[in-house]
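Just one protein chain is left out here, and the rest sit where they should.
As written, the chain order gives the labels A and B, with residue 1 at the start of each chain.
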Amino acid sequence: MMASSGAPAFPVPSHVALLHYGESELRDAVLGFLQLGLDRPSEALFCFGEPGVGERLLRNLESRVGRDLSPEYRAGRIVLGTANPDVDRQLENVIAPLEAFRASGFALVRFVGIVGWNAPDFPPPEDFLWFESKLNEIISGFPVIGLCPYDLARMPARAIVYGALETHPFVLSGGTLRQNPQFIAPDRYLHERLVALPWLQDDGRAALQAGGGRMGIPAGSGR
Amino acid sequence: MSQARFARSEQQLTAPEHFALVHHGEEELREKLFDFLRPALDDPKQAIYLCGPPGWASRLLGHLETSVGRDLRSEVAERRIILGHGDPDVDQQLQNLLDPVRELCGRGFSPVRVAGPAAWDVPGYAAPEDFLWYESRVLPGIEGLPVTIMCTYDAARLPASALLYGAFETHSHTLIDGVFSESPSFLSADTYLKTRLIHLPWLEPDRGRAVSSTSEDRPARGRRSRNR
Partner (left out) sequence: MERERRLKVMGGEDVGREALDLERGGIAVLDSAGNVTWTDEAWSAGDGEGGLPRAPIGTNLLEAYRGHEDPRAQAVANGIVAVFEGKAMYFEIEHRASRESGRSYLTSVAALRGDGAGAVVVHNVVGGRATPNLRRPVDVRSTSGAPASSGIKRLTPREREVLELMAAGLDNRAIAANLRIQYTTVRGHVRSVIEKVGARSRLEAVARAYRNGWVPP
């Protein structure tokens, strides 16, 4: 799905998993996405993640556009949200700004939620998956394009399977937006899938311990 | 074209086929392996080829024997089940797959079912980029043959990059959580090398190199979900 500008044509609302490899690919994808909103006064930007991540994203955006974005930030057109290990708090940290944007009359919110898998300031993975699935219900009530970047260079495969693929109706990878055949709707996901997550089962925990859960990029060891 | 079906799921495959099973841990692997290979055990006109890094073919055979409840020595002896292995030389690894498979087809078996794990960043074996090249050459190598190949990707062990670049981009179909579907990210072999392989992020100097870490990753224990 591509718009005439070459950028993906996101449906509104939409909840999209962005698969990227490393920081530079993240910046390329996300900053372009955010900048489009910056250029349109009726749109708002919402950057979310672990402490400091929103700020860093904003600084990167400032570098890209070549100006200080403090006015937009002070005016509430750019909001930085913070993750929370308590998943209910995290959800509230998303909902409250969206409601504020709506009350302010913004036509579209561009939301970027940088994913932290098993990170200290993030909910544990199973809670995070609940959050991701729940976002589908929440986003459906707002004019939002929600982009959730999953860094292939950092995450284990299960974050992609259970997080990116099963909780997002769309996947953006290599600049191409696609509908995601692995998506599981929230009503089924929450009641059928979550409770059956492998690492919450005894043999699943054993699998993780046996595998060591290696992550990271290829090192070409042993050659 | 021949057909291959799963024992328990309703899925019917048209051979040749090369798909990726994404599973979580050994138990699910064993279950899905049996589902895929059982029809070949029940039908003397079908054959099985098991492969992987050292020890893996035997391991898969062990899973199969556990599932079927008997040893499969006679099938191995009559070379209706063949155990193969990979190779540090990726091209040799490709031949180690194609030669026995062609032999089985030449002996009249149809379909020939192949199963093996993704050898991603296995010490002493092909680097991941070479492994991806190997994966992309599999389907062209079995063109016109009654062969169905299931490559297994363990989500409990592998990094995300293995999943996207390996499972999704080099396989036309995936089997995830019992759902068999087309992989929307699949890149056909004729374009794969130039559009993807040579541009893999870790091969691009402009994007630099990321550093691998062998650190562990386990879901946290302790605080769990509260009432919703």
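By our rule, a contact is a pair of C-beta atoms (placed from the backbone, for glycine too) under 8 Å apart; a residue touches a chain by one contact, two chains touch by 3 or more.
A quick note: this is a predicted structure, and the numbers were derived from the prediction, not measured.
Colleague: Tell me which stretches of chain B touch the chain missing from the display.
Modeller: 89-92, 94-95, 126-127, 129-130, 132-133, 136-137, 141, 189-190, 192-194, 197-200, 203-217, 220-222
Here is the rule we go by: only the chains that are shown with their structure count from here on.
Colleague: Under the touch definition given earlier, write down the residues of chain B that touch chain A in their complex.
Modeller: So the residues of chain B touching chain A come out as 22, 24-28, 88, 120-125, 127-129, 153-165, 174, 176-177, 179, 181-182, 184-185, 201-202, 207-220, 222-226, 228.
Colleague: How about chain A: which of its residues touch chain B in the complex?
Modeller: Touching chain B from chain A are residues 19, 21-22, 24-25, 85, 87-88, 117-118, 124-127, 130, 150-162, 165-166, 171, 173-174, 178-182, 193, 198-199, 203-204, 206-223.
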